[in-house]
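Have a look at the structure below before the remarks.
The other protein chains are all here in position, but one chain of the complex has been omitted.
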Amino acid sequence: MFRFLTAGESHGQCLTAIVEGLPAGLKIDVDLINKDLARRQQGYGRGGRMSIETDRVEILSGVRFGQTLGDPITLKVKNKDWDNWQERMSVTGDSVGPVFTAARPGHADLTGIKKYERTDIRDILERASARETATRVAVGALAKNLLNACGINVISHVTNIGGVTIDKTKLDYSSLSEIKSELNCYDPVAEMKMKERIDNAKELGDTLGGSFEVVVSGVMEGLGSHIQWDRRLDARLAAVMMSIQAIKGVEIGEGFEYANLLGSKAHDEIFIDGENKYYRKTNHAGGIEGGMSNGEVIVVRAVMKPIPTLMKPLASVDIATKKAVLANTERSDVCAVSAASVVGEAMVAIVLAEAILEKFGGDSIGDLLAAIKYYTTRINNG
Amino acid sequence: MFRFLTAGESHGQCLTAIVEGLPAGLKIDVDLINKDLARRQQGYGRGGRMSIETDRVEILSGVRFGQTLGDPITLKVKNKDWDNWQERMSVTGDSVGPVFTAARPGHADLTGIKKYERTDIRDILERASARETATRVAVGALAKNLLNACGINVISHVTNIGGVTIDKTKLDYSSLSEIKSELNCYDPVAEMKMKERIDNAKELGDTLGGSFEVVVSGVMEGLGSHIQWDRRLDARLAAVMMSIQAIKGVEIGEGFEYANLLGSKAHDEIFIDGENKYYRKTNHAGGIEGGMSNGEVIVVRAVMKPIPTLMKPLASVDIATKKAVLANTERSDVCAVSAASVVGEAMVAIVLAEAILEKFGGDSIGDLLAAIKYYTTRINNG
Amino acid sequence: MFRFLTAGESHGQCLTAIVEGLPAGLKIDVDLINKDLARRQQGYGRGGRMSIETDRVEILSGVRFGQTLGDPITLKVKNKDWDNWQERMSVTGDSVGPVFTAARPGHADLTGIKKYERTDIRDILERASARETATRVAVGALAKNLLNACGINVISHVTNIGGVTIDKTKLDYSSLSEIKSELNCYDPVAEMKMKERIDNAKELGDTLGGSFEVVVSGVMEGLGSHIQWDRRLDARLAAVMMSIQAIKGVEIGEGFEYANLLGSKAHDEIFIDGENKYYRKTNHAGGIEGGMSNGEVIVVRAVMKPIPTLMKPLASVDIATKKAVLANTERSDVCAVSAASVVGEAMVAIVLAEAILEKFGGDSIGDLLAAIKYYTTRINNG
Partner (left out) sequence: MFRFLTAGESHGQCLTAIVEGLPAGLKIDVDLINKDLARRQQGYGRGGRMSIETDRVEILSGVRFGQTLGDPITLKVKNKDWDNWQERMSVTGDSVGPVFTAARPGHADLTGIKKYERTDIRDILERASARETATRVAVGALAKNLLNACGINVISHVTNIGGVTIDKTKLDYSSLSEIKSELNCYDPVAEMKMKERIDNAKELGDTLGGSFEVVVSGVMEGLGSHIQWDRRLDARLAAVMMSIQAIKGVEIGEGFEYANLLGSKAHDEIFIDGENKYYRKTNHAGGIEGGMSNGEVIVVRAVMKPIPTLMKPLASVDIATKKAVLANTERSDVCAVSAASVVGEAMVAIVLAEAILEKFGGDSIGDLLAAIKYYTTRINNG
């Protein structure tokens, strides 16, 4: 049973996570975690705060001499600006500092203060902030350590920013590897235009959203199940993607385009080769049929809404005075889709790690790999 | 804690569900359950099997004299064709009847038999079939009984079939009520074209998918939470929608269209009226901000792939002989999007019931309604 | 993930359960289920109702031609007396028949009607009744089918009734097998005295409790875990045993006797034999150390309070009139410890099945057994 909890406020002392259920004996590559933390912070269109952060993970438990013990793993990511915030975010003592009362549209602010009966919007925004995704990325990188040991590779790439879309005709999912570019975009022409659009939005004091794909190769057939709704791999993937701050849609394979297709053009016919191996020529399904991974590349797409904090602020209301005001401007990113794509990788990696551990069990990495090998041998010969 | 399990094979004796966590004293309208079961079976483009089914729920436990007791509720829906299947689907005895070996693309067939180590594809398809959604609809109708008592209304409507889309300009979400039409479509002009497209597909031996919306009005602010990924209402909605057979995408509010919008056009500004009541003029967010219901109408959209069993069958493989074959044709629906929309209602109702019970607790309907009243009074005066 | 829900009222139409997570391809012996259902109903000291019941399980889903499919399994046990109760327990219609208002001490009655805001105690007692354990026994028998396939044997025996205790000096746990006796007691001399004590209590219009042991042999080392409180096998065993109606205590191995022992007499020293195999000469720990099965016989003991419904009724209160009354007498068992011991077996079997499936995974019985074999070979050679 793989499970985790994250904690921490955006300007608190640190972010933390406890992760449980990784088998013992798994080599943990801390650099891989830090690399993903850095990737989450980069991206054309990110504002000033990013530069002070340069997140680094600390592992406080569960790993010894570079290997998991089977114990719960504690991850900690310091908030670099804590020195400037320790009074305003103090655990103890009396309330100090300015109270935040101008609710920002598109955020948890207004609903949050009502639900949790607070008067300072900071009590909500600190946890609602996408800063929390740093811990998700760290947990996801632990999951990637496991997936890598199983021969599974999770990457992402940006497909649309502000209406500029990539040229999909050149996209070869089976050979896609980690992209080194400012917008995590495999198509350099589109990326150039995306940057222009970001520049324009910035000049207007405006923001942009977009969409990205998470692509998983090497995944074995049969993760997830059709036998109950909450065991379906696609349901779990949808949940984790939609759970990312500002994500408003998820699709798999053809996704919403399926609505426009005839059945005869929509499915992936099955063939058999000379070695009695089944294969498909297409992957409309995005690697999932019947709620299970079908052995093809998994393709999950998500859409991110434009960042709701604009330099040209939106109309809002002050919850203390009940007067109309302009929304506060706490952050100045123009576009964070490439960052979100890294978070998407992490969440997909978590779901796959969970599904693998549920299907194959094993308290040591050796037991797990043996079970995978037994199974893949069986189904390949079946 | 609201939870449920469904069970049953498509041609087995019956489908069942056990539902736990509804408060005691809730009046259960059995007709409402049967009405939704019937709605699930209707729809232009459904095939012959539908006519023999006319599902009716039996309640075997948990309800007495028309009210819940707080006990787990057992639901049963008989399979009307059981008489013809009892040998082939017998619980005991030796295997009889034809073995199903031609794997159908777009189904759980091929992966399922490998994962579960079966030789008869029927052992997989019986449970993977969308027939299972009858129990989801029944469970969802129980949830609707609760939601209705809380003043919440869940409806659905079809937005696209095979590329024919509705005219959204006339759509008023706040006044939308249950639609009586063959395709659950509020736009009669579009519906006529959808039926034509279905007729065309039928002639071709082909099938169609489409998309639909589930619309929730009357929901209180503050369901779900921003504080942990798996408590977000949008994440849960995404999971349940994607868990429906053949659903390949989910979006909320503007959904994938957000990718093309500027931030200044994408968010819902907040205003205050003469009675110090907050309001918004738009609902781009589809009723959810920060992972919580924000008091606006909730709008969730899903896409369904075309039915993968075509009268003009797809290329496939026989798993016994390892020879290329044409996929079997067990069912002859052309389009089931309107049915899926009813299932979508059910799954959304389940998530909302769960979120309400988690937030407000209460073992009796009286305690629950008192807690809701206390909360809504507090936040309206806050 | 093994999970199940039970449902059903004591005098309702039937009891049901849905059980999910058994691997596919497991042979299900229906007679084994019915045998345990019968064992639950027998026992010296049981009252009149038992004779009309003779429970039989019906499997409504999840099993085909005698094998599991990996699908959820629906179990149904009819209530034989339903004909006489269908009006008083009707799902629909208006309330009829006598309302039960005299709260019985030692039952859920008084608290239940307050918590669930009911006026008829029957609305509580129907579900609180130990009749519900019939479904647990049926689910447990499914679990035993799995355990038997893994070489694990779960039995029980009664150790104390009303103060008459067995002679433990002759008890050899390693050779203990299913007991055929009226009180499920391995010691015939003690059993004779227990029956006398039951006869005496019956004459007095009184009742008796007692204690029993569940004994598990053949269980592999390493089920459960020390790494988090809720993964400990002993914690799970304690929960399921205490969850049985009327059970008020659980202990493992020496149990409460540990309080009186010196450490040097309390632990099981470890030795090694000529074949480099570890062994212990004692089993004070009852097969569990560090929250894990240690390869020795698991011994769990539970205590049952005397049946709270006495023919010589206890003082109580009528909840309608608020007057003192004598408690009702709905049932006339004198002692049900041997029945409880069968339920104890079932709950222990469920925990072990769950722990095995969590540790070894596997969607087919073949995959599961291969994983167990790999592991046991590894640790025996380690």
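Quick notes
The first chain written gets the first letter, and so on, giving A, B and C; residue counts start at 1 in each chain.
Assume contacts are C-beta pairs under 8 Å (C-beta built on N, C-alpha and C of every residue); 3 or more make two chains touch, one makes a residue touch a chain.
From a predicted model like this one, the values you see are computed outputs, not experimental measurements.
The chain that is not displayed touches the following shown chains in the complete assembly: A, B, C.
The residue from C:Ala24, C:Val57 or C:Ala128 that touches the chain not shown here is C:Ala128.
The omitted chain makes contact with just one of the residues C:Asn160, C:Asn184 or C:Ser341: C:Asn160.
The missing chain lies against chain B, touching residues 1, 20, 70-72, 222, 225, 227-228, 231, 357-363, 366-367, 370-371, 374-375, 378. For chain A, the list of residues touching the undisplayed chain reads 3-9, 12-18, 20, 23-25, 30, 59-66, 69-74, 76, 89-96, 115-118, 123-124, 126-127, 363-367. Against the chain not displayed here, chain C makes contact via residues 5-6, 103, 105-115, 117, 124, 127-128, 136, 160-163, 201, 204, 206-211, 221-222, 225-230, 232, 234-244, 247-256, 258-264, 266-272, 276, 278, 280, 284-286, 289-295, 303-308, 310, 312, 314-317, 322-324, 347, 378-379, 382.
The definition used in the following text is that only the chains that are shown with their structure count from here on.
Viewed as a network of touching protein chains, the structure reduces to a complete graph with every chain in contact with every other. Note on chain placement: the centre of chain A and the centre of chain B lie 26 Å apart, centres being C-alpha means.
For the pair chain B and chain C, the distance between mean C-alpha positions equals 37 Å.
For this pair, chain A with chain C, the centres built from the Cα atoms lie 44 Å apart.
Multi-chain contact residues, meaning those touching two or more other chains, occur in chain C at positions 20, 70-72, 363, 366-367.
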